[in-house]
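First the structure, in the form of structure tokens, and then the observations on it.
Missing here: one protein chain of the complex. Every other protein chain is in place.
We just call them A, B and C in the order they show up, numbering each chain from 1.
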Amino acid sequence: MKINFEHKISLRVRYSETDQMGYCYHGNYAQYFEVGRVETLRELGLSYKSLEDQGYMLPVAELSVNYKFPAKYDDNLTIKTSITEMRGARLAFEYTITNEEEQLIATATTMLVFVAKETMRPISPPTSFVKLIEPHEQK
Amino acid sequence: MKINFEHKISLRVRYSETDQMGYCYHGNYAQYFEVGRVETLRELGLSYKSLEDQGYMLPVAELSVNYKFPAKYDDNLTIKTSITEMRGARLAFEYTITNEEEQLIATATTMLVFVAKETMRPISPPTSFVKLIEPHEQK
Amino acid sequence: MKINFEHKISLRVRYSETDQMGYCYHGNYAQYFEVGRVETLRELGLSYKSLEDQGYMLPVAELSVNYKFPAKYDDNLTIKTSITEMRGARLAFEYTITNEEEQLIATATTMLVFVAKETMRPISPPTSFVKLIEPHEQK
Partner (left out) sequence: MKINFEHKISLRVRYSETDQMGYCYHGNYAQYFEVGRVETLRELGLSYKSLEDQGYMLPVAELSVNYKFPAKYDDNLTIKTSITEMRGARLAFEYTITNEEEQLIATATTMLVFVAKETMRPISPPTSFVKLIEPHEQK
């Protein structure tokens, strides 16, 4: 089912996240997407922490990033995260990162999979999650 | 031009690289691909450091990863890196990560772009690099 | 000269910052102290970014941390940063980290040194900085 749920957060590029090109190291964006994802789920009503406590994990199965423009130290970035689809155990997200001048820094997609903590096998999302996401189905 | 140049290195998953799932955090793979890339270029005869000293940078423009099986703390991973194509300023790489039991951990591709350090605009690769890569053209 | 200037910020432990003990990896605290330091300097009126643009750097010369209680994923931590002393090129900071239950997570000190970007030699802090810090001398 197609989903339409979107959330924005801001975060600053830390000094530790720069590299000697003087830019935010490209590998750190995966962390930013995760921060965006976690806060998006929280906005939806789901704490990722409680999900793990209920015996679920939600690992990343696919990550794809397009780097458009460098982010620099102390840039105040906006991470826009959208949940775009839920199909079986799979949950798709899209992201855009922009800086304060509205420049597009990066776009990305990730595919996550609900797995049972004990077996590490794909599993349907918990009913509690489905109830939270269903009102945001895109028709 | 299609390229066929391949290199393997091994590295161990550090404790700092695990997350509370007990796995190597998925975002850290970008670092592993970079280590693979740097050592592959060194094998080819190019020090990435000297490239920057000559006024070039080689940022990542696209990254795409498929996570197949979790890597764990202390796993001794093999990163196989291949240079697959050079076209204009762009240089394409492919990667596979396997563990000691030959399980496939991840596959990935990255697209890198030669840019001039001063202008940060795409630029043809240095002749010295072209000379190193040409013998590995795949016909 | 003894200084008394204090600032508090909050930040959440990211998933990427946990390790397989289920805790925030101890090495990541250095990043948290840096975030605290940067925001403390900003509160004082100094952007660290502008400091670098003026030809100064402020590397860490000494770091000492006491880990009291583990921080966990998604903990909303408070980083309290104090500038405690300025002597020649050296600037001393103290930190405490607490969680939402007011538990003491860690205490730390760092010694930073103003250096000239070109020579990387210790240098007196810029007058603009001295003017900002002097009103906070502890008598």
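Operating definition for what follows: a residue touches a chain if its C-beta (ideal position, glycine included) is under 8 Å from a C-beta of that chain, and two chains touch if they have at least 3 such contacts.
All values derive from a computational prediction rather than experimental measurement.
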Going by the whole complex, the chain not shown touches A, B, C
Across C:9, C:30 or C:132, the one contacting the chain not displayed is C:30
Which of C:60, C:92, C:116 or C:132 touches the missing chain? It is C:60
Given B:74, B:100 or B:137, the correct residue touching the omitted chain is B:74
Residues on chain C facing the left-out chain by the touch rule are 20-21, 23, 26-28, 30-31, 34, 52, 57, 59-67, 70, 120
Had the left-out chain been drawn, it would touch chain B at residues 14-16, 30-31, 34-35, 38, 47-49, 73-74
Listed in rising order, the chain A residues that touch the chain left out are 15-16, 18-23, 25, 27, 73
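Methods note: only the chains that are shown with their structure count from here on.
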Note: chain C sits from chain A at a C-alpha centroid distance in Å of 29
Averaging C-alpha coordinates per chain, one finds the centres of chain B and chain C separated by a number of Å equal to 34
Multi-chain contacts in chain A, i.e. residues touching at least two other chains, fall at 30-31, 34
